[in-house]
Structure formats: structure tokens, C-alpha cells
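Right, I'll just put the structure down here and ask away after.
With one protein chain removed, the remaining protein chains of the complex are shown where they sit.
Chain naming follows the written order as A, B and C, and within any one chain the residues start at number 1.
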């Protein structure tokens, strides 16, 4: 399938380009960016910040404006657009009959738009049918969650299924790549911690609850547990760490029962053989010093969820740390996995 | 007064030496360290890691063994000893009639030993009278808390006084200086987060509860609130950051009432004019991006407690971040302030 | 004396404000910045990035436009202006009869403008008399060198005096604070080295040669040695490190003779008791692992020059590393020392 990338020169766009090299199903057909870049060759328009070679096939591609008419030959687009422009542009593409697999936040809370993690809520794709960007349903939008909501909701899912989530408190330690480029100033973060990330905390609860919601017909019934999040920035490159303590509706007998919730959990897409799906979704680290962003963020091509320090808590029921690659599992890689699921489900064809 | 320093070549010992330069009351008279160092000049025995000049007066001092007989001319000693040896040595000094102001953990939970922060529990010094290292009461031990319990208990004190603490959940982001030298390997922490610090979490609850305890006669009545702590290491040099969410016994009407608990709080040592006491104990930062270890750890000579992001929580009542210099407020500086209080109270003379 | 600060909200301007607190001779009277800031209170106009408290006396000062008419009550101004605007503004102040002590590069190579380091070329102040911004000589400009040329020329001066410089090759490892704020993106420098700093290398040779020049009447005779510099950025906060290898005109007999050139060197301002002059200009570190930016940049209030690894070279004559605080000795502190010298010499009064 031929794909376009919107916001192709930005940090997320670059990650899409990198990850799609050699993809068995998807081929990059068109790159879109802002007016400033449009008309230039990609190698001139972009300040390539990935730690691999800029692919030869991409270097000479001419960047287009993010207008549907310039993307008429693609089957769908990935959007790495900034939220300041994603609302309008993604709508224009959907309206023009071009499906949008978006990383932007703009439509995440739209009740007709799936906020999708294939392993967690694959059935939410049904919401697509309630969208009316086009009469024939050819254009629609699917989003992936914020880079904290991704590891958090994956971490919570087996607990939610086995015990029910009552409430939770978490602190994040987020990598600088999450802020894009140039993003965080080095004077702010070298040897430092910044205990605040603008706009981050308000997304965590609502996105997590939507992800763990149950579809009844076309109504998404969301669980109501409160979430108290503190988002901080630390001097790591990739991999967001979460430290969470959770109150469950049904208290597990012991920590072994909690671990069993993970090991017994059935991955609903295990049989789909999606190229970007990790073989083992949950890596439960037994060594207390693990997981660590620098050591583990790239495991399973950056698509694995790392859990560690799973233990009974003195307050509430369970404490753990969770870590996943923020720009792969938590952004571009997650979006690609979404597209793969949507192919298998027949929405993309 | 003439003071000795036990463990003088280690990281805490070096901090004692640095901080005591120019102290109006205390003069360094003797330095003690392990057998390996004893007999050498300090400049040869120590790998000076402070970012100021090794004082001339210290350079040529001969390091002694940590034996009371070698410290007969001091009025008291500060102990920066490693816990593996502190138990025996500190006892020997106390038994020999030499008061010990210790940073080690060994006697912190001894019911006769004050775990002391002058602003928080100055009356706990009365416990000294229950010690029986010597018949005449001339030798005794006072300890300061762990470098996390210090900022945590200072942060909680006004809340405890105003509303009562019911329970709390916290995550720490701790600086590498807390592990001493050589301490944390650079390969473990450069661009990384380690979600575990050996032995750290079990100290947090018990020490905080002892600090906030009430003395009834010579009985220390401890509050019973549970504490769930996750201790992590991050690539900062100095300044431990804590992200905490607290359930209070009496729910405050709004966040202003919480802030008022801090601004109205009466500092019990405000009038003592202790040289190491910060002028303003609580710095309440209003900017969401503050406090930060690199910017604020050295304020008020490293003795200030920095609070930020004070806000109502979706779970429990109040969330905040707290930060203080771990090797000054949380170790050597705290011990010096303890000694100053003990002078004013007449225990040291 | 009453002083103004141009570019007061920028990184260098903030450093001027910080360093001038408690200065025995100079008092901050006025702060100037761009139109965007003018009219605001300083605390609102500036994003204070220093690791000390923003002084109370500065917080409420209203920022002015950088126009001489708004600075009529000052005796002189320090300029921390960006070079994009410094040329015009500094000229306007000098023309209006207000002396300018500038950190900007614009007038450094002007033949009538002293490029001044008090310990190195104090007599170059005579050049001021050749300036004709005003008829009565009341307005003039003095500059301090680039933050690499400062430690380099100080390092070379005793060698130049004793042996003559023939040529040199150097590599710098520069701190991120040298790029101002926001300056270097964290994604560019965390765990990384950037082997290029725009515009840096071309300044090193010419500024160093001007600094080491000899005044004959009003002609500055510059030495002609070639300099080959490679400027790199490393993840340090403060303190530029230089690794240099020098060919001398007269080969020293041994390394002891080289060290003697430093220890025997006569500091021409030693008797002036300038407040910002370090007591000991040259710290010769004997331990091979020293100097280090993190440990030594703040010694002597950031005004000391640290030399280390002084040794005979297999190629050329002598190799060494030199390090100094780039935003103090290499910028704002150097400018303040310049002003102090100019007071003593009677240019400022």
C-alpha cells in the first residue's frame, strides 16, 4: 500500500520515515510538510535527527504541501502534524476520502474517533463507522494516544481485566525526545529535572479511560477511575518511565496473583501476525534495577512494554514502574501498528 | 568548640569539612578515617571531590584512626561513617563520653536516639537524657534522617499540623551524589533512569513517622500513616526531587488553605539564630517548572526546602514536588544544624 | 558608580546582574533590553536562569529600551547585547557620551577599541584616546574577548613573554552556557559531542594576537603566529576546556623552565586590588586528571585560569589544557574587571 506522511520533516515524521523502511506492507509515496518546506527536496527541507542514515529513496523526494489534492495516489496517510495545524489538515484529508492514521491529539477525544492501541482495544475500530467525513465512509481518522497514556494503559489493561482499576497515582520521568526538535533547551535539562511538562498531565486520565472503555454498540462506556499524574522531564533521550501505584477494585491475594494477571492475559491480536507487534508485549523484569530507558527502550524494535518493581504497596494495592519507547511505541510505531490492524480489519485496503 | 569528623575522607566527611570552613562556633580539630588512611596527611588520604579548594588548614592535618583515645581534645564529633562500621565506632565514642552527631543510619531507629531536624522536632532532643552510654550523660548520639526523609518530613510537617496526614504515595528522583564516591557508574546513569536504590525505600516511612512523632514524657508517639515510596536515580549531581500525593485526615477547603498551612506555620527555632538555619525554610515556587535541582539546590547555602506544583489532587487531597540539597540539607548540613541546636539547648558545651 | 546593563534579560545580562550584587564600586541603576521587554518589570521580562535568587532590588525594576536618553543617570553601561544589534546600539551610547564596556564581538577588531584583559594588556586602554565617538572623549567603547580567546591568551601570555609564540594548534570543549538560552537543543548535546560551533574558530587567532599585541604610541603591533583551532561543544554547563600544543620561538630547556615562566610571571595589576581580580591568576594543577569544568570553574569566583597537564610535547614544544569559566572570566566577569581597571586608570569616574 502507498502511504503519505504529513508533517514529514518534524521529529515524528522522521520517525515514520525511519520505521517504514523495509515495511512489508507499506511504501512511502508522498511526504507533506509546511509551506516553508514544500517544493524542496526532503534532504534540504529536513534537519535529519535520527541516528541512522537518511534513506536514499527519501533524500530526493520533493516535499509537498499538506493538501489532499497532492496526495491523490496514496492509500492513506500517517500524520505527525503539530496539533496547531492537525485539526484542519486531518479533517481535510478525511473529507477528501483519504484515511488518516494520526499521532496528533486533536481528535483523540472525539467520540467517533478510535483512540487505538491494537493490543488493548482493537474493537474500538468499529467507531470508524460512525464517522461521517465522507458519504461512502472512505475517509476517516484514527488516533494513537499520548506517549504517557500508551505505556500506562498497556500496563493497566491486565489489572483492569483481572481486578478492576479503582484509582491511581503516578509520576512520569519523560525523555527529551518527547518534546520534538529543538524542544528542550540543554540548559534546562543537563544534570536537572523539570517537574512539569506543559499540557501533559491533563491528557493522561481521559486518554487512559477512553482506551480502557467498552464498546456497547457504538457507545463507548468509559471506566470512571480517577488518575493523579505528575509529569516530569529528565535527561534521557528515549523511553518514558512511569512510577505508578494503583488501587484495585478487587484486592489480589498476593503479588503472584498480580503477576499472573500479566502472564495469563490473552493478547487479542496475537494471531494476526502484524509486522510491528512485539512478540512479547509485556516484559516483566525481575531485577529491581530494571527496566531502564537506555538499556531497554529499543527492545522488540521499541514496541515492547517494560514492567518492573511489581510489588504490593503499603498504600493502595500495587506499585510498579513501566517504561516504553516514547517516539516508537508511544508515537510513530504505535501509529504504524494501528494501520496494520486496520488493514487486517479491512478498513484499509 | 573543637570538633572531630569521623569518616573524614568519604563524600559526607568532605562535605562536613567544606561546610565547617568559617563556622562561627565550630572548629575542626581532628579527622578520623579508616586504617588505610590513618597516619597520612589529609591531602594524601582523600580524593577531594568538592568543587571548592581543599582548605589549607585541612591539607596538612594527619588523619587519625576512629578511636576515642585519639579524639580526646574534641568537644564532640560529626560522623559521616559508612553504616558498615558506624554502629561500633559511634558507640565507642559515646561510651567514651564524646557526643556523636551522626549522619549514619545505624541508630536512627533506636528509641533513645533523637532522629532530629531542628525545625521539625526540636523537642526530641530530650530523648538524649534516656541514653546511658555513660553514667554522667556526657556521651550520647543524635542522628539526622536519610536524605529523602529530610525533605519529605519537612514538606509534610505543616500539613500534618494543619490537617493530619492519612497516607501518602511518593516517587523520588535522586541525585548521584547520594551514593557517595565512586558510587553510581556512569554507564548506569548517563541518559538513563534507574528505578531502584538499594535500601532506600524502607527508610522513608519509618523515619518520617519518627520525625513527626510526639514526645510524651520520654515516650515517642509516632503517627501511623502508611507511606508508599518508589526511589529512583536520575542523572543529576545534587538535589533530590520528590513527587508526592497526600491524603489528609481533614480535607482542606481549597489549595489556598493548603498554601496557608505553609505560610502560617511557625518555625520553632526561628528565634534561635542558628548559623546554618535558612532564613526562609519553605520556598514555595509558583512557576510550574520549578523547583529544579540544578537551579535551586544551593539556595540558602543548600539548607532550604523547595516546594512546587502544590495543587489539589484528583486522587487523595494534595500533590506537590519537593526538593532539597541531599548532601547538605539531607546530610552534612543537617547534622551541623543539629549540633547548633544542641549547643543552644545546652547539650553541647 | 551607577551602571546600566544593555541586554539585561539575556544570558550575559543576567550574569552581569548576578555578579554585580554587592559590588563595592558599582550599583545597577538601569536595565535595557529589546522592545519586547521594555516597559515590563524585570521579573516579568526575564526568564531568570541563574542558580541563585533573582535579587529583590532587580525584580521590580522596569526594563528600558536600549536608548541613551533612557540611561542619562548612569556613569557607564555594560553591554551583553547580541551582536545583531550591538553595533548600532553601542555606537549610539558612545556617541551620547556614555562609556560602553561590551561583551559583544562587534568592535573587538576595531583598531581604536581595546580588546582588554586587565592582567594581559592593561596598557591597551590607551587606545581609548584614539576614539572619536565624542569630541570631549566622554563616550567610548572597550570590549572583552571571546570566551575561548580569554583562557587561551591568558594561558599563552607567560609563554609569549618568556619564549615567544611561534604557532599553536588547539581543540576546545565548550560548555552549553556559551550559546545562551535556549541555545543548544538537548537532543543535540545529551550524551554527545558536536564538533563545530558556528563563528567560533575565526575569532580565536585574531583576538589572541590582538590581546598579545604591543602598543607603540597608538599603533598596536600584533604578533604574527598562526593558530589552528577546532571548536567543539560538549555536555558541560560552565567552563570551556582547551587542549593546546604550542611551538615556541625559543625552546625551553625542560618543562620546569616552562612552569617557571608561569610562577615567575609578574601580574601587572597585582597591586591595584581590583575587586574582581583573582588572588592567584594561574592555578597550575599537578594532578593529571585536573582541571575539570565541574570542579574548578567556580574557583576564585569564576575568575581564575586553570592550567593542567603541562608537559613537553613530541610535536612542537609544550602541551597543556586550560580551563576557565566561560560566562564569568570569559564574559560578564571579565567585563566587570575591565571596568574596574578603567576606574583605576581614570577613564571611568
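Please note the rule applied: a residue touches a chain if its C-beta (ideal position, glycine included) is under 8 Å from a C-beta of that chain, and two chains touch if they have at least 3 such contacts.
Since the model is a prediction, treat every value here as computed from it, not as a measurement.
Here one chain is not drawn; of C:66, C:258 or C:321, the residue touching it is C:321.
Between the chain not shown and the residues C:10, C:68 or C:308, the one that touches is C:308.
In the complete assembly, the contact with the undisplayed chain comes from C:235, out of C:10, C:235 or C:252. Summary of contacts with the chain left out: across C:8, C:61, C:98 or C:227, the touching residue is C:227.
Residue-wise, the contact with the chain that is not shown comes from C:243, picked out of C:112, C:130, C:243 or C:301. Interface residues of subunit B facing the missing partner chain: 49, 176-177, 181-191, 235-237.
In the full complex, subunit A touches the hidden chain at residues 49-53, 190-191, 237, 294-296, 298-299.
Contact between subunit C and the unshown chain involves residues 167-169, 171, 173, 188, 190-196, 198, 205, 226-228, 230, 232, 234-237, 241, 243, 245, 288-295, 308-309, 313-316, 319, 321.
Note that in this section only the chains that are shown with their structure count from here on.
Matching the C-alpha atoms of subunit A with those of subunit C calls for a turn of 180 degrees, to the nearest 5. At the interface between subunit B and subunit C, over half of the residue numbers appear on both sides, which makes the contact a same-residue one.
Each chain gets a centre from the mean of its Cα atoms; for subunit B and subunit C, those two points are 40 Å apart. Centre to centre, using the average C-alpha position, subunit A and subunit C are separated by 48 Å. In subunit B, the residues that reach two or more other chains under the touch definition are 190-191, 237, 294-295.
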